[in-house]
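This report concerns only the one structure given below.
Note that this complex is displayed minus one protein chain, with the remaining chains in position.
Then we have subunit A:
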């Protein structure tokens, strides 16, 4: 099975990073979350109800819908906060935050469980610094429009109805879904990020080059 990979790119001002990332990540997770499964006898199960909530952005002329789950929101905010801290407050720079949906595959001892991604969303962020309030106002509107386009892109991909993991049995539900939340059940996901410095190279490639150069001596 090939992992489906989708890339999105946005240019935002420093203070808009949080909201832009939350808007896109929550839009994706809205589509990749179900209600809690309740298994019954004979292998049947029922599904809980997913509520939704409108969120207005403060620094962007944009509103988005997220799943009504404070736990999920906290988890996403934490990841976005770490990403923003790594980007550096108010500095020009580029970074990429990735939302990866995966399945766990049980392995025999001594091997650990394998995580097999089936969908990866990569959001490239380009942070710009603006000189005056007028530019910021224009940026508010422009970024709002751009985020709207990205939401449409996300919806378009989701509605292609490509691969989705099979609905699991009760014993395997933790291999497909994140069952740790009380109110909703997103597919297993993880958020990672990568920061690129202003020179355009990523930190990891710089380190790799340093080590190679050292070994070459």
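Basically, a contact is a pair of C-beta atoms (placed from the backbone, for glycine too) under 8 Å apart; a residue touches a chain by one contact, two chains touch by 3 or more; residues count from 1.
Methods note: contacts and distances are computed from a predicted model.
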Request  = Assign the chain not included in the display its UniProt protein name, restricting the answer to "Autophagy-related protein 13", "Serine/threonine-protein phosphatase 2A 55 kDa regulatory subunit B", "Trifunctional enzyme subunit alpha, mitochondrial" or "Proteasome subunit beta".
outcome  = "Autophagy-related protein 13"
Query = Who touches the missing chain here, A:27, A:175 or A:196?
reply = A:27
Task = In the full complex, which bits of subunit A touch the chain not displayed? Write them out.
result = 27, 30-31, 34-36, 38-40, 42-54, 56, 61, 63-65, 67-69, 141, 148, 151-152, 154-156, 158-159, 161, 166-170, 182-184
